[in-house]
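Excluded from the complex is one protein chain; the other protein chains are retained at their positions.
The block that comes next holds chain A.
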Amino acid sequence: MVLYAKIPNGPLENKWRNYQITSQLINPANKKKLNVIVVGSGLAGAGAAATLAELGYDVKCFCYQDSARRAHSVAAQGGINAAKNYQHDGDSVWRMFYDTLKGGDFRSREANVYRLAELSAPLIDHYVQQGVPFAREYGGVLVNRSFGGVHVQRTFYARGQTGQQLLLAAYSQLYKMKRAKKVQMFPRHEMLDLVVIEGKAKGIVVRDLTTGELKRFAADAVVLATGGYSRVFRLSTLAIGCNGSAIWKAHKRGAFFAAPSFTQIHPTALPQTSEAQSKLTLMSESLRNDGRIWVPKKKDDDRNANAIPEEERDYYLERRYPSFGNLAPRDIASRAAKERIDAGYGVGRLKNAVYLDFKHAIERFGIEIIKDRYGNLFKMYKKITGVDAYEEPMQISPAAHFSMGGLWVDYELMTTIPGLYAIGECNFSDHGANRLGANSLLQASIDGYFVLPNTINNYLANALKEDHPTTEHPEFEKVEKEVAAQINKLLFIKGDKTVDHFHRELGKVMWQECTMSRNKEGLEKAISQIQKIKDAFWKEVNVTGGHHEMNTELEKALRLADFIELGLLMCTDALEREESCGAHFREEHQTSDGEALRHDEKYSYVSAWEYHNGNFKLHKETLEFANVQPTVRSYK
């Protein structure tokens, strides 16, 4: 199968316009006859559901949480990028496009990335109109700050709660459309499988998490907006409920999975302190605007941070990357931290952290300015660690964060299953091998509000001529039975180990072999270890409680079963890619000074994996760079 990305004709800056001019439209009277299912209620899902409803479609929106307002977009702290050039510092759509493409180490599509940058400015207009209380100057205009990997200030923010404020705006629009009876909301409902009829996505099977009942829903198109899958590492910055099940089930039904191993390890999370830990809390990258990262120059230096004099501190990011310093991109900052920690310079009780120090910023700007910029982050740090970061440096550590990989989508955000779309973090499209900070809220929002509502017409215009699917179709019956069988199988194993036990095992293997630094031997070992975990899970897990009730153990078990298989694919993908690019650092492929070494002539493609009876088959979408020349990505 040849992967056709449907990139429109014309010069880069006209592609999206050309697409819109030639795409099919549907008259308003017909739109209300068309049903769309949206799975997920984060920025992508809520934005898409609300906008599709405004356009006149009949929308059903599902989320596993008790309310749409809980979706994990809520947790993004630092901000959202847009090429507004309000700071008059040389920003433009082109520069944002280039920064994002380079940040992703030239492993994403030019046309998609350009569209992301192009639509960023109207997105800020949109959110301001919806009442997002972005930070303002005294004169009333919007404020910006910097994020990693760029030389301009293009990040808009609402204190350290930008994701929350954007999500609440999207959620409010969703409920506006619910009130208008154009959206039906299904909170506490989790998608467990996709229904494909004659090659097209026609519905889903969900479990009502309150009663345990399995329910069928049919639609003319299905949109997945289910977020990232970094909980495959168990310890991550993600919400505990975040999972990869919806996209994994779609993958098993025929959707190709692209770049699964491209996972961002965030450099500034709180370090792990114990085995029982369930979560690694993120501290926003925006802190790197004013905080300086360092470790002691002496190994195993047990002195309190404040007792270590300036000349005995190694500001290793400033040393290695003088041009970008503490604002080096995430993959580079994480890898540099790991290098220091592995070399024995780590700090903290488990020697697994580095310092993030605000001493100089406080001296320079005064404590009030720092409080105004990061007050709630310092407060959060104190709540969790009991330490006052105005007095002594924070301890931070790399943690699994964002999934650049996801379902393969074309320019229209459609997967390889016609009628199935993937938007936001659950697709692979815009970030290449590494995502820049404050581009995640951006991509989720652009996909949901601006792109999908413009591209879905092209498919639905033809769906109008077909019969609407119904849940009476034998395929729904078949899929529901398969879902019920999997649930019953899990409940009847009655082994002697908990779901969390297996999740910890999987997490250890994945963290050890498939994160900041990877090699052939380790990945091969990981694949055989995960296979063993999979076998043991299906023989020894104990899931108590029943099917027809609220059963959080069962929910966890179903998600973990999919994570284990996803872990196998991630390691397979990392093994196949014999180069280093962005977050994917293969030890066999590095420069003499330890930087990533890309092999463009062989690996300038998107890996798209097809599922086939438990095996994975690789398809390649060649990346063509007609407008920029891929360069060695240097932040020195």
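Rule of thumb we're sticking to: a residue touches a chain if its C-beta (ideal position, glycine included) is under 8 Å from a C-beta of that chain, and two chains touch if they have at least 3 such contacts; residues count from 1.
The rule we apply is simple: contacts and distances are computed from a predicted model.
Enquirer: So which of "Fumarate reductase iron-sulfur subunit", "ABC-2 type transport system permease protein", "Ger(X)C family spore germination protein" or "Transcriptional regulator" is the UniProt name of the chain that got left out?
Expert: Hidden chain, UniProt protein name: "Fumarate reductase iron-sulfur subunit".
Enquirer: Return the single residue from A:L168, A:A305 or A:L623 that touches the missing chain.
Expert: A:L168
Enquirer: Just name the one of A:A29, A:A276 or A:A626 that touches the chain not displayed here.
Expert: Looking across A:A29, A:A276 or A:A626, the contact with the absent chain belongs to A:A276.
Enquirer: Quick one: say which of A:L25, A:A307, A:I367 or A:I384 touches the chain that got left out.
Expert: Of these options, the touching residue for the absent chain is A:I384.
Enquirer: Which parts of chain A are in contact with the chain that was left out?
Expert: Against the missing chain, chain A presents residues 47, 50-51, 54, 65-70, 72, 74-75, 84, 86, 122, 124-126, 128-131, 133-142, 158-159, 161, 163-165, 168, 171-173, 175-176, 178-179, 185, 187, 210, 239-241, 273-274, 276-279, 281-282, 380, 383-384, 386, 449-450, 453, 494, 496, 498-501, 542-545, 549-553.
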